[in-house]
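I'd like to ask some things about the structure below.
Complex shown without one protein chain; remaining protein chains in place.
Chain lettering (A, B and C) follows the sequence in which the chains are written, and residue indices restart at 1 in each chain.
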Amino acid sequence: MLAGSSIGHNLVLTSFGESHGKCVGSVLDGCPAGLELDEKDIQKMLDLRRPGQSLVSTQRKEGDIVEILSGVFRGYTTGAPITTIIWNKDHDSKSYAKLRTTMRPGHSDYPAFVKYKKFNDHRGGGRFSGRLTATYVMGGAIARKLLKVTLGVETNAYTCKIGKIQMKNQATPQMLKSIYTNEVRCPEKAIAGKMKKSILDARKKGDSLGGVIESITNNIPVGLGEPIFSSLESELSKAIYSIPAVKGVEFGSGFSGSEKFGSQNNDSYTFRKGKVITKTNNAGGILGGISNGMPIIMRVAFKPASSIGKIQETVDLKTKKNTKLRVEGRHDPCVVPRAPPVVDSIVSLVIADQALQGGFIKPVI
Amino acid sequence: MLAGSSIGHNLVLTSFGESHGKCVGSVLDGCPAGLELDEKDIQKMLDLRRPGQSLVSTQRKEGDIVEILSGVFRGYTTGAPITTIIWNKDHDSKSYAKLRTTMRPGHSDYPAFVKYKKFNDHRGGGRFSGRLTATYVMGGAIARKLLKVTLGVETNAYTCKIGKIQMKNQATPQMLKSIYTNEVRCPEKAIAGKMKKSILDARKKGDSLGGVIESITNNIPVGLGEPIFSSLESELSKAIYSIPAVKGVEFGSGFSGSEKFGSQNNDSYTFRKGKVITKTNNAGGILGGISNGMPIIMRVAFKPASSIGKIQETVDLKTKKNTKLRVEGRHDPCVVPRAPPVVDSIVSLVIADQALQGGFIKPVI
Amino acid sequence: MLAGSSIGHNLVLTSFGESHGKCVGSVLDGCPAGLELDEKDIQKMLDLRRPGQSLVSTQRKEGDIVEILSGVFRGYTTGAPITTIIWNKDHDSKSYAKLRTTMRPGHSDYPAFVKYKKFNDHRGGGRFSGRLTATYVMGGAIARKLLKVTLGVETNAYTCKIGKIQMKNQATPQMLKSIYTNEVRCPEKAIAGKMKKSILDARKKGDSLGGVIESITNNIPVGLGEPIFSSLESELSKAIYSIPAVKGVEFGSGFSGSEKFGSQNNDSYTFRKGKVITKTNNAGGILGGISNGMPIIMRVAFKPASSIGKIQETVDLKTKKNTKLRVEGRHDPCVVPRAPPVVDSIVSLVIADQALQGGFIKPVI
Partner (left out) sequence: MLAGSSIGHNLVLTSFGESHGKCVGSVLDGCPAGLELDEKDIQKMLDLRRPGQSLVSTQRKEGDIVEILSGVFRGYTTGAPITTIIWNKDHDSKSYAKLRTTMRPGHSDYPAFVKYKKFNDHRGGGRFSGRLTATYVMGGAIARKLLKVTLGVETNAYTCKIGKIQMKNQATPQMLKSIYTNEVRCPEKAIAGKMKKSILDARKKGDSLGGVIESITNNIPVGLGEPIFSSLESELSKAIYSIPAVKGVEFGSGFSGSEKFGSQNNDSYTFRKGKVITKTNNAGGILGGISNGMPIIMRVAFKPASSIGKIQETVDLKTKKNTKLRVEGRHDPCVVPRAPPVVDSIVSLVIADQALQGGFIKPVI
């Protein structure tokens, strides 16, 4: 883990902590001075990713309470790094003792063991745990508020697919308001019901499911992104791939767009109320790596959760023999419903970073 | 373009030049001393992306000849930055004069005009031209040789899909040897023929096609990637998205994997000849952001080329009115067949960068 | 404070917290796995910079107790970021209320007020307080141990000058062992006595003194430093200038060397026991920005402490009028005696960072 714990250029998030250590936390450096901020702004978003909210997710009660340790004075950000922390409470590490040398399929166990040797803190996945996404949310909640207050940017992610059950169309602006009205975070009620059922079914079988999150960001100014290597797609995808279980990222028409003709996929321009817009948005709001003012559309594929109750074939690095394994403990049968606030956080961090770079947000707001 | 022209941490590629300027070039900093290198090593790979090789691609004759300007002494790299350059020859910029204020749909024209104002060098797409990928190839050819010589790493990309025509299975090691035996760079001969026909058909209609490139990298050591933000997927996807027209990146089973159950998608471990391998490779060789020793599998979606002969609706920023446009000049009806060496270059740069970071390659080889 | 809170390339220190906030802390990212580490390793060095040890320094009792929050598992570093924290206890911020708009000469008050507006946390100097050097020491103590364990590198800084009282010669290896036997951290006993007296005299007059720290680092391998912009001198001086009150940095013969002839200042080479050494060390162990194996010699000038008891002329930004000010509270009449462990920390961080870059230290030790 040679210095891979920070991300961003102007707005830099440093993530620290382990799943079963004392705490998880983040340092957000580069946030402008003058943003009104207290714990509630962060807690609200953190609560949305908390597990234990229904049968869909793990039964663990994390009870994540954020505390701001630095960077805020008299209710406003000062320009200094903002440190936020969650003290870990619930960590029963016993079930991980036997996993020391038995590699769980689909998890980081094996490459982490080779990379960090016996020193890796494997308890609860250590640094590789989905729990670390709480540190993205702590920084991301701040970035999201910054974007809203300064530029009116709104970013909303939702579950558009679980297993093979999917929404037919992109969510309308109206639908974006109802994302959190159900446990799977899908703004289409009927589909949400089917998704929930499929997750419960998988759960019953000791299996797990994956899915796809769609992210829509509105009110983006034209001109974000720094070609050619810090394109908006480059920076967004890099950050999104730091979420555990992500295996695909596409923008606009994405993979399906590659099946179309240019005459179908190109977005025609037109003036609307004196403003240049495109009639369609197959580009997902990004051309040449730069935002074109249309909504940024991104879809993120999550693999099915790796921890399953079924017996799996694997190896024991101590005995150097093949063996079998059933992962015990309480686990999410599907992490996708917990992902929308995480995706929102990552998107907010990247957009705010680029907005600072491009001078769209000032050092003191 | 605030300082977005470099990529990498230990092995840093800086790209410079414009499509219709004097030259395009790259500076590769951080390459270890002691690598045998001359222009031929680079020219060979550069030739593979050259247009004008068949009816499939544009009829322009670029005749890209690489020249090494620094960093090589007596046939070996010295540890100093390696500068490579191609002098531009064939640039008829007249057809771009009328495009000054008429925005081509699908291109960077509009956001670039807003971002850089009238100062943007729009001729031939300027910095946003596919021509700039030649600068990736110049650096990438060096990284590729470095990886082969030091670690035996082999990376091979090929066209697996054009429009709706696609290969059924991933290429076998044997097939990887025949990628460049046809113009579309598809290692499955029958499919390649259909792909070619579909491109010629699109061309006839003044239209364009997109497609998908698959990349396979073998002999990767376990342990590449620096969690949690410099994961191997993060670094690869970031770099890949700097290729113009890329709109999707997935690893292993990717988007289709999100439809599976965990029990299907998890890759079981087993010992083979004393070495730990997985029986399947749905993870695409990366777990927890770290290489697990299996081949790295990545698929990259390219949108259909934006320059088409058909009339399109757009805006004129000078008259502030809607207008129509037919893009003139000679253009690729499909850029995908030129992409494999570009993808190989980007993959090589990222893998070499991470291999240096992890200490797998020494400062003097 | 746009993202200036981190330093380093491979070994990255992020500093957070404020003088009168909840805590000060640091995140050290990139430390190899396998280093035996507990709080005592850090506390020992932290204690050496603590004020309140004698009349020489401020009477405040900081009682800095370090706590490790992450990155250590079963007594060894894991490769994950190591977070260390000190909870602030003793902060009486009342005396700072009146300083809100009255600018203290020599302090950061005025530029910080212009830069961060009213949002700056000015209490006790906020981010600009010498207290923040505790965060360098927390990270630096780890780097110092890492260097000692892996390469046998020893770094020692001491007070060589206070006001106009100075040592005649550089400390011998023997003398380096007695740095902490007196309150001013000068290894020459007689001089130390005079230094102490001069500080007490200044104190009595409500005035302050500056001085010079000399740093000697032994057992450095040949080849550290990455020309031409990450030269060893570049990286060291950059880091050293992040210590408050530093106004000069020189290496080897430094400013006095610029008065010499080349024939006097060049260091002749000779073989000693089969090893190449130089007979003199005017280069301070660095040639062409790279370590040459000789001890690294650096001198650092500290200005006299800005907080003095005398009445000073200044401005009030609220009334927009000139005014007078006497800085109240307990302050160091001279910060130099507290600086040696801070300089040792910074030197250790930079040397370890470069040693990792050059492959001299492995990712798992």
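Methods note: a residue touches a chain if its C-beta (ideal position, glycine included) is under 8 Å from a C-beta of that chain, and two chains touch if they have at least 3 such contacts.
The structure displayed is predicted, hence computed values, not measured ones.
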In the full assembly, spell out which visible chains the left-out chain is touching.
-> A, B, C
Filtering C:134, C:212, C:296 or C:361 for touch with the omitted chain leaves C:212
Can you work out which residue in C:64, C:214, C:235 or C:353 touches the chain that's missing from view?
-> C:235
For subunit C, residues touching the missing partner are 1-7, 15, 103, 105-112, 114-115, 127-128, 132, 161, 163-164, 202, 207-212, 222-223, 225-231, 233-235, 237-239, 241-242, 244, 246-255, 257-271, 274, 276, 278-279, 282-284, 287-293, 301-308, 310, 312-315, 317, 320-322, 357-358
Since one chain isn't shown, list which residues of subunit B touch it in the complete complex.
-> 1-6, 8-12, 14-18, 21-23, 25, 27, 29-30, 32-34, 69-71, 73, 76-81, 83, 85, 115-117, 119-121, 123, 126-127, 356, 363-364
In terms of residues, what is the contact footprint of the unshown chain on subunit A?
-> 9-10, 357-359, 362-363
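The definition used in the following text is that only the chains that are shown with their structure count from here on.
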In contact with subunit B and with subunit C at once: which chains are those? Just list them.
-> A
Of every pair of chains, which is linked by the largest number of C-beta contacts?
-> A-B
Cα centroid separation between subunit B and subunit C, in whole Å?
-> 46
Taking each chain's centre as the mean of its CA atoms, subunit A sits from subunit C at a distance in Å of 39
Where subunit B touches two or more other chains at once, by residue number | 357-358
